[in-house]
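All protein chains of the complex are present and in place, except for one that has been dropped.
Chains here go by letter, A, B, C, D and E, matching the order in which they are written, and residues are numbered from 1 within each.
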Amino acid sequence: MKLVIAIVRPERANDVLAALHHADVRGVSISRVQGHGGELERVETYRGTTVAMSLNDKVRFEIAVSDDFCDPTIDALLEGARTGEVGDGKIFVVPLERAIRIRTGEADEAAVTPVAG
Amino acid sequence: MKLVIAIVRPERANDVLAALHHADVRGVSISRVQGHGGELERVETYRGTTVAMSLNDKVRFEIAVSDDFCDPTIDALLEGARTGEVGDGKIFVVPLERAIRIRTGEADEAAVTPVAG
Amino acid sequence: MKLVIAIVRPERANDVLAALHHADVRGVSISRVQGHGGELERVETYRGTTVAMSLNDKVRFEIAVSDDFCDPTIDALLEGARTGEVGDGKIFVVPLERAIRIRTGEADEAAVTPVAG
Amino acid sequence: MLAAAQVNAGDTAWMLVATALVLLMTPALGLFYAGFVRSKNTLNTFMMSVAALAVVTVSFAAVGYSLAFSDGNGFIGGLDHAFLRDVGFTPREGMTIPHLLFFAYQATFCIITAALISGAVVERMRFPAFLLFLLVWSVAVYPVLAHWVWGGGWLQERGTLDFAGGVPVEMASGFSALAAALVVRARKDYGRQALLPHNAVFILLGAGLLWFGWFGFNGGSGFGVGNASILAFTNTLLAPAATLVVWFTLDQLRDRKVTAVGAATAIVVGCVAITPAAGFLSPGFAMLLGAVAAVPSYFIILWRPRTRLDETLDVLAAHGTAGLVGILFIGFFAQASWNGVSDGLVFGNAGQLADQALAVLATPAYAFFGTFAILKGIGLLMPLRTSEHEESLGLDVVEHGEEAYATGEGAILLTQEDGARAAEVLQPVPVVP
Amino acid sequence: MLAAAQVNAGDTAWMLVATALVLLMTPALGLFYAGFVRSKNTLNTFMMSVAALAVVTVSFAAVGYSLAFSDGNGFIGGLDHAFLRDVGFTPREGMTIPHLLFFAYQATFCIITAALISGAVVERMRFPAFLLFLLVWSVAVYPVLAHWVWGGGWLQERGTLDFAGGVPVEMASGFSALAAALVVRARKDYGRQALLPHNAVFILLGAGLLWFGWFGFNGGSGFGVGNASILAFTNTLLAPAATLVVWFTLDQLRDRKVTAVGAATAIVVGCVAITPAAGFLSPGFAMLLGAVAAVPSYFIILWRPRTRLDETLDVLAAHGTAGLVGILFIGFFAQASWNGVSDGLVFGNAGQLADQALAVLATPAYAFFGTFAILKGIGLLMPLRTSEHEESLGLDVVEHGEEAYATGEGAILLTQEDGARAAEVLQPVPVVP
Partner (left out) sequence: MLAAAQVNAGDTAWMLVATALVLLMTPALGLFYAGFVRSKNTLNTFMMSVAALAVVTVSFAAVGYSLAFSDGNGFIGGLDHAFLRDVGFTPREGMTIPHLLFFAYQATFCIITAALISGAVVERMRFPAFLLFLLVWSVAVYPVLAHWVWGGGWLQERGTLDFAGGVPVEMASGFSALAAALVVRARKDYGRQALLPHNAVFILLGAGLLWFGWFGFNGGSGFGVGNASILAFTNTLLAPAATLVVWFTLDQLRDRKVTAVGAATAIVVGCVAITPAAGFLSPGFAMLLGAVAAVPSYFIILWRPRTRLDETLDVLAAHGTAGLVGILFIGFFAQASWNGVSDGLVFGNAGQLADQALAVLATPAYAFFGTFAILKGIGLLMPLRTSEHEESLGLDVVEHGEEAYATGEGAILLTQEDGARAAEVLQPVPVVP
């Protein structure tokens, strides 16, 4: 099993959700993060205080998948998140040793996408 | 060492904290996430705009533990988070290669739960 | 490749960013978390309700790096985040199997720090 | 555009403003209350006040006003002014402002009083049940109590003094809240989890706006710009300040921290305490009242959460108790040399205290049992509270289908045409047994 | 400090307050609108109202007031009062308040009307283009319409009644908003993504403050404390309450949920509907108007988002439509026994309805085409909207260089001296091709 982590633009979050849905990926957790990468800083001013903002809002997806589902998930993420401009984000894949469904206590594959099968 | 990640209901967060405490797990970091899983969408309306909300609020626990402590931690999470209804969440276990305490720079086991052992 | 996760004090977040910058680490994602560790609880009162607050605000850094860059990144994190007082936080290193740049679809080393080279 | 002969322009100008100020208090209360609840119940809490603006305005115009302020018996008024019949520009007997304006001013009182009670039942009461409650309560409870002290009822006949609403507003809402909390019962997590105010800035701003509005509430209850109004107005500045000082001191003594939520509460308590007495006490005694009234409210607010009584936003402590103290205070310190009406015990007129005591016995009883009966009755028609599951989802989503702070992430646009498609897309994960 | 002989102190006192109340409505509108947009456009949305306070106050003092209220022809006033010439303490003919105060009161009307139009173009219109629009619109559209009904223009000559601004305020803003939405076109994500209000508490509080201010808006449009003002004031309490009740009912029927955003909208719709009619209808018919006006606005708001018309905050539905209904309603239900001026059709005067109908035809046309032409003209001078990229970044950062809710993380202090160093530190990651 893998834990797939993706950092994407907030405005693509819903497209990513839709793409994941079409790829039959159901379980997913998302959170707001701020990222620093290749994008230009923007300058902001508050009264006399001028600052360079080096972080941009991003949305982080965390998706546990069975090994077979890893590539389809990545494809769905790429499809939903890509705009082609700097700042599109990254996908990281981390090995996942165990996955447990809290409701039932059942473990491993049964607990991750695909849920039935 | 393992990095245990758990996605639980917000209303169970404090119970989980208590259960972890009783299991002598001390170090933990939590954050708010939104999850999509088996729960029903809810429909919301804002003036003429009707939307289906496909995400539910969840709380994400991130806990670095020594290998011995992994099972007790999972048990505590299950105990604190389970309601038995759809949406209880998941636990993921990821291998952890290194852990470092920033204050002292000391590494590995010494830096994770159990702290004094 | 490694995924380096660091939990630091919010007031050190900008110092950490600067230290990472000097270490030539560019890509980074941060988020707000709340942590429980060795710090003392603080008591708060809202009308007749008295509560002990067991969580402290922290900032979580997530940084994907090539193997060579792992140690410099950790050094930079230690440098930027350390105050020497309880609550400075932790660094966790997790193995990273794949990294993909969404904009181009290019994989592995090319997608993580150091970006060029 | 000529006003009727006996209308006084200055009095009318001030009463127009006072009416608008009291009207503002209801959204201000919504904000104040909304700050106290968890974010998932923000809109529901605010909407309880908005609902009072809707329902009570209509019910008060229809019958409430008449029941309170038209001729009747000692207990309740008649229906002479039902549906605003004969409420026109000509002032009421002995008044210098148009009758219509007097009605509008009184309506704003009934609105906010009904809204206040919501504080006892937030975070669990079903919205439809609350709407029905507002309707019945604003007809069956408020007008009766208003009639007693202001509409020619038995307390007024006896000589009970109540300048701006210790009886029908403050004690009525406080003891109704007690009954409501008992009937609707505690939130499921009450006493088990820490249920904290999600936005204390709303609380502070709400308290500030309430204080601002209260100048119209008390200052307008002289129905003009005469001495009683001036005195009431000035006392509405002085008394809450004294309450604040005492509250700061109590907070400081208790655990060396002056709290912001406490300060906002103190403002309300001070304004409530001076409400019945505003036009009857000298400025000095008004400050004393503000200071004294802080104490019981402070300790009830401290003690109540240790009990099983989830009278959530402490309407009883802040309004019921402080209003009661204010009503009694008149009996001791009313001063004819300031108010031109009556002296209290301290100035030689023990009878006034007796009259005040009567109000303090009868009002809580009527408000408590009336509200109790109304809610029990509504409970026979429909469930009063949401299910446990809905309560944990939060009433904003459950009752209103909205979130206070929506981000749009994970929100899928539904249009009426694509209802079918949407239903498909939204299909949840098949649940593994 | 003695006022001119014919100044009435009570009237003046009330009009001072009414002016301040209407002034407050513009920041309240900013708050209300800001709650409706996504958080990245919060400040830009609020600033459109602040911009009206800046630009329109100046333009109105310079020429707008004169074009509306000095002698001219049936279409437009002259320049006699340009730059406030001869606007002093002496009341205008037939008035009892200083001329200067009359000017200030009228200025606040023009300010808020211009600000209202911003609702149609938030989240994409460039701020400089909007500033220019405010300037031109406040000179070329508002004063003309105000002249028609209040400054001695042709509608007033014919006998069209408009108490507090159905023509120059409500219909003008609503149909101008329609034109603006058409010229500026939809947001790039409109119809594709769910664009939700980021803070519904701001919406509710904004609506509450707007209602509060509206007592000055309608109640002040009698320019004193006479009967018309009292009637208008009271109707401003009753009508929106009736609108709320109907809105609750429609919401409940539609999907069994009374919405908070809907309630806030209902307050505005009710206040708008009663605006033109406030001083002309009996309280009972005012409530009827409030109830009736809810219906078209409700369904337009439901229907509009299903179209390609991104008239974002539904100014047409809330102001244009409700204002139109209010204007027409006068033609049916005006009652000379209450207003001392004229009867409507129902009371035997069909001519009044014809006069009202005229306003309902002419005003939308002038407002729509005027705004259309102005924006097309500005579009020739400068781009009206931001680029798609900027739109997705959010207008707060792009147009104002600020965030509404800044946390300071990742913010690097720049001082003028270390511009060079900063530039180095801030160098972005070299982009791999």
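Simple rule for what comes next: a residue touches a chain if its C-beta (ideal position, glycine included) is under 8 Å from a C-beta of that chain, and two chains touch if they have at least 3 such contacts.
Just so we're clear, the structure is a prediction, and the values are computed from it rather than from any experiment.
*Asks:* Of the chains you can see, which ones touch the chain that is left out?
*Replies:* Touched by the chain not displayed, across the whole complex: A, B, C, D, E.
*Asks:* Just name the one of D:T19, D:S49, D:S138 or D:S229 that touches the chain not displayed here.
*Replies:* The one listed residue touching the chain not shown is D:S229.
*Asks:* May I ask which residue of D:V258, D:A336, D:A354 or D:A373 touches the chain that does not appear here?
*Replies:* Only one listed residue reaches the unshown chain, and that is D:V258.
*Asks:* Residues on chain D that touch the omitted chain in the whole complex?
*Replies:* Chain D touches the missing chain through residues 8-11, 13-14, 17, 21, 38-39, 191-201, 204-205, 207-209, 211-212, 215-216, 219, 222, 224-231, 233-234, 237-238, 240-242, 244-245, 248, 252, 255, 257-261, 263-264, 267, 283-284, 287, 306, 340.
*Asks:* Need a quick check: the contact residues on chain C for the chain that isn't drawn.
*Replies:* 9, 11, 14, 34, 36-46, 49-55, 85-86
*Asks:* Considering the entire assembly, which residues of chain B contact the chain that has been omitted?
*Replies:* These residues of chain B touch the chain that is not shown: 10, 13-14, 17-18, 21, 26-27, 30, 32, 59, 101, 104, 106, 110, 115-116.
As a working rule, only the chains that are shown with their structure count from here on.
*Asks:* Give the fewest steps needed to get from chain B to chain D, where each step moves from one chain to a chain it touches.
*Replies:* Minimal hop count between chain B and chain D: 1.
*Asks:* Using CA atom averages as chain centres, what separation in Å is found between chain A and chain D?
*Replies:* 48
*Asks:* Would you mind pulling out the distance in Å between where the CA atoms of chain A average out and where those of chain E do?
*Replies:* Those two chain centres are 43 Å apart.
*Asks:* Check each residue of chain C and list the ones that touch at least two other chains.
*Replies:* 17, 26-27, 30-31, 94-95, 101, 115
*Asks:* Mind pulling the residue numbers of chain E that touch at least two other chains?
*Replies:* 193-197, 255, 257, 259, 261, 306, 409-412, 428-430
*Asks:* Determine the shape of the graph in which chains are vertices and touching pairs are edges (line, ring, star, complete, other).
*Replies:* complete
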